[in-house]
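A single protein chain has been omitted from the complex, and every remaining protein chain is retained in its original position.
And now, subunit A:
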Amino acid sequence: MSDFIELGPLQLALATILIVAAGAVSMALRLGVERRLGVAALRTVIQLGLLGLILEQIFALNNPLLVVGLLLLMTMFAAREAVTRASRGYRGILIDAWLTMAATCFVIGGMVTQVVVGVEPWYDPQYVIPLLGMILGNSLTGISLCLDRFMDHLEVRSAEVELRIAFGATRREALAAPLRDAVRTGMIPIVNSMAAAGIVSLPGMMTGQILAGSPPLQAVAYQIVVMFMIAAAVALGTMLAVVLAGRHFMGPDATLRLDRMTSRNP
């Protein structure tokens, strides 16, 4: 039925040798990352294993409520992860990150699945879940990078921000430079991977499709759609995240409220 080589427990066990080898390198060079590597590997197995089981069930049941429920859960986890990665924070950052993730995911994901790809029925989990998952994974990186940069700019370059304010800058004017800086930083990974796609690297999704037996040109077409989708999602997500964060640090009176910033352990 399938024209790809199936992987079983034996193959997965063999692959474990590779992570053990990476751990051995860490121990030999006293890098001290073997424990973190082990925990990360274990998380990968457990999280992906659980996801596989859940996806099998959701594919089988083919129920729109279940698909939407899973997507909401995914947005919450993505928001939590994005917030945890940032080295600074503020009260309400989790809700803002979740709102950003949800809005980005549903606007861009909705457009891609319903308009570009034309998924039938609209909630078909085979398309909707992986595509929105790609959006979330990449938005997460973009949003955490841009939030980090935004708060770093506000704190480290506060004198510059306040200089503009001291000459009557409105909130929008005062936050324009930090916002630009942050969104640019958040977009770097996707812009880099778009520039390198196909020359330096074979993107993950395309590789997966080819391994699963899709014709390469179809895989390429999907990859292009995915990359454009991710770029739009990251642009929208980072902008939204920074606008929401900006409102916490500056009200309509344009007073910079750094006292609202909290630090996290690196």
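The rule we apply is simple: a residue touches a chain if its C-beta (ideal position, glycine included) is under 8 Å from a C-beta of that chain, and two chains touch if they have at least 3 such contacts; residues count from 1.
Keep in mind that, in the parts below, contacts and distances are computed from a predicted model.
*Asks:* Can you match the unshown chain of the complex to its UniProt protein name from these: "Zinc finger protein", "4-hydroxy-2-oxovalerate aldolase", "ATP-binding cassette domain-containing protein" or "Hydrogenase nickel incorporation protein HypB"?
*Replies:* The chain we cannot see is, by its UniProt record, "ATP-binding cassette domain-containing protein".
*Asks:* If I consider the whole complex, including the chain that's not displayed, which of A:95, A:166, A:196 or A:211 touches that chain?
*Replies:* Within the whole complex, the residue contacting the unshown chain is A:166.
*Asks:* Could I get the residues of subunit A that touch the absent chain, sorted low to high?
*Replies:* Residues of subunit A in contact with the hidden chain: 159-160, 162-171, 173, 177, 252-257, 259.
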